[in-house]
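Here the structure comes first, spelled out in structure tokens, and everything after it is commentary.
Only a single protein chain was left out; the remaining protein chains are all shown in position.
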Amino acid sequence: MLINDPDIIKESQVKEDEKRGIVEILVHDVQSLKTVAQRLNAIGFDHCVSVTGIDLKGKIAVIWHLSSYSKNELKGKVIQLRIDMELNVQIDTAMPKNFRAPMVSVPSLVNIWESALFHEREAHEMFGIDFQGHPDLRPILLSDDFYGKWPMRKDFTFDKSDIKIE
Amino acid sequence: MILKLNEGVFNIEDVANLELSGDRQIELQIGPSHPGSGHMRIKVTLDGDIITRVDPDIGFVHRTSEWLSERREFIKAIPIVERIMLPDTVHANLSYILALEKILDIEPPPRAQYLRSLAAEINRITSHLYGIGIFGIFLGSSTVYMWAFGDREPFIDLMEALTGARITNSYIVPGGVRWEMPKGFKEKAESTLQYMEKRLNDYNDIWAKNPVVEARTINVGVISSLDAIKLGIVGPNLRASGVDFDTRKDSPYAAYSQLDFEIPKMENGDSYDRLLIRIEEIKQSMRIIRQILKDIPDGKIIADGIYSQLNPVMKKVYEQNQRAMFPAFFLNMRPPSGESTARVEAGRGEIFFYLNTDGNKYPNRFRWVTPSFRNLPFFTKVAVGHRLADLPTIYGSIDYFPPEADR
Partner (left out) sequence: MDDAQGLALFGNLEDVAKKALQYLKKNDMMNKTLSWGIDYSLWPVHLMTSCCGAEFAAAASPRFDLERLGFLPFGGPRQTNLIVVEGTTTFKMARIVKRVWEQMPAPKWVIAMGACAMDGGIFFNSYNTIVARDYLPVDVYVPGCPPRPEALARAVLMLQEKIRKERADLIQTEVKSSDADK
């Protein structure tokens, strides 16, 4: 077992699949996310490889992938820290009014892993995840044509039939 | 739909407010139509000549590869993934197929693993030469640009002899590779490698030991090893700062666990080290190619699970021309539901793949992170405090390729 820290196992459900390269830590509750992340950082996972979401019907799963540069026994492993959030809650954030609510709100882990800065911006504009505490949450890849429409969700539609520039 | 033209332009009222407040900082937009910017816009805030803030505005080549791949069959994601990472096509192809093979539970034969490593190392050499050429253009030396792009051509000829295409090969498929090594390939590869060794001496004399290049790159853009770990930097930029990490050694794939090579590492972490480390990596890649050509085992180039699905016409083509055609299984593939990750060391850094399937014909989640996207903190953190003329030096030394950062 790669993860056998009792604090982490108490707050989450750990699943390991060595052949496929999956070590998943599924956190039950959004309040304990930061404590689990701090324990992982103390073990030796010192940078964030990717932050993304998955659109399950009615829920959005937020996944952080983490790895280690400094600890030799952890160098070849990538672990994923996952939390599933319900989608039918109205969030009252400081976003402009024409945004398509509902969004999903999780705490940002930028204070723990600074390498997650740009990845969280991309997950925000693609899935509509609001990272609370992120210093600079703006769109990074999308222009104003699609920001607010959360393109990577499964119910995104667009109409490109008669397009011109002026 | 109508796209308005006047978008993303700064407001003239903001400029007036700055003048009234007495602030001497100005914002400069080094835009996409610039010889020193690539396909991105860099918004630089300057105080006189010193940079105080850099805001990279990327997304000009955002071609939505993840969105498209989730609406197409699994095998059709290979060309999409290749065209996003154009100088490193074999590595992008390899990383996707490694993630897919983990879900399908197929193991390619040993000869196919060696051929995959061979194609990957030739691709690493062309990718590093591309990086050296673009760095030369950014510093103003078009001689090195012409030399590097001219020296890339013999290696692209090798890839064309092996696979039939110059750059976008689509060589690696689930189960193995598509083409066998042709006759005369070993002699051609050996003569190309001997030519490149002589040329590397020229690069050392003209480029690496050049006093102008040394004055412009030594102690410019320094990043310490602790900062590099904290910011999540990848690739030769990480190894030039002294961190000992290479995916080929730490989580090996293809034939790398049976090959003998070294990982070059430098200490200072400035632009000069990032320039030298690429030349050292070319030397190590040539060493790997020589070992592969000597030690490659015999056998099939495609796994038995896939070979048994070829129909008799395709099997005859395989016996005669040593070429694996696609069975119908590839198009109707419905992998079992599950998830997998894969990591591959490309020329610019580490590619990460996360694939999530649920038994359908299309992937449920296709997520990949390219090395240039993870090297973005160089702009926001490292360039601050330098002069404006050091920005092209830093940009060229990290080998940032905008189409792969935007995916």
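Note that the chains are named A and B in the order they appear, and that numbering of residues resets to 1 at the start of each chain.
Convention: a residue touches a chain if its C-beta (ideal position, glycine included) is under 8 Å from a C-beta of that chain, and two chains touch if they have at least 3 such contacts.
Remember, it's a predicted structure, so these values are computed and weren't measured experimentally.
Chemist: Among the options B:G38, B:G221 or B:P371, which residue touches the chain absent from this view?
Modeler: Counting the whole complex, the residue in contact with the absent chain is B:G38.
Chemist: With the full complex in mind, choose from B:G59, B:G235 or B:P392 the residue touching the hidden chain.
Modeler: For the chain that is not drawn, the touching residue is B:G59.
Chemist: If you put the missing chain back, which residues of chain B would it touch?
Modeler: Looking at chain B, the ones touching the missing chain are residues 3, 5, 7-8, 31-35, 38-39, 59-64, 67-68, 79-80, 83-84, 86-87, 130, 133, 145-146, 149-150, 152-153, 166-168, 403.
Chemist: Given the full complex, what residues of chain A touch the hidden partner chain?
Modeler: 142-143, 145-146, 151, 156, 158, 160, 163-165
The working rule: only the chains that are shown with their structure count from here on.
Chemist: Please name which positions on chain A make contact with chain B in the complex.
Modeler: Listed in rising order, the residues are 17, 19-22, 46-50, 52, 54, 63, 65, 69-70, 75-78, 80, 113-119, 139-145, 151-152, 159-160, 162-166.
Chemist: Which stretch or stretches of chain B touch chain A in the complex?
Modeler: 1-5, 7-8, 58-59, 62, 64, 66-67, 102-103, 229-232, 238, 243, 245, 250-251, 338-343, 352, 354, 356, 364-365, 367, 369, 373-374, 376-377, 406
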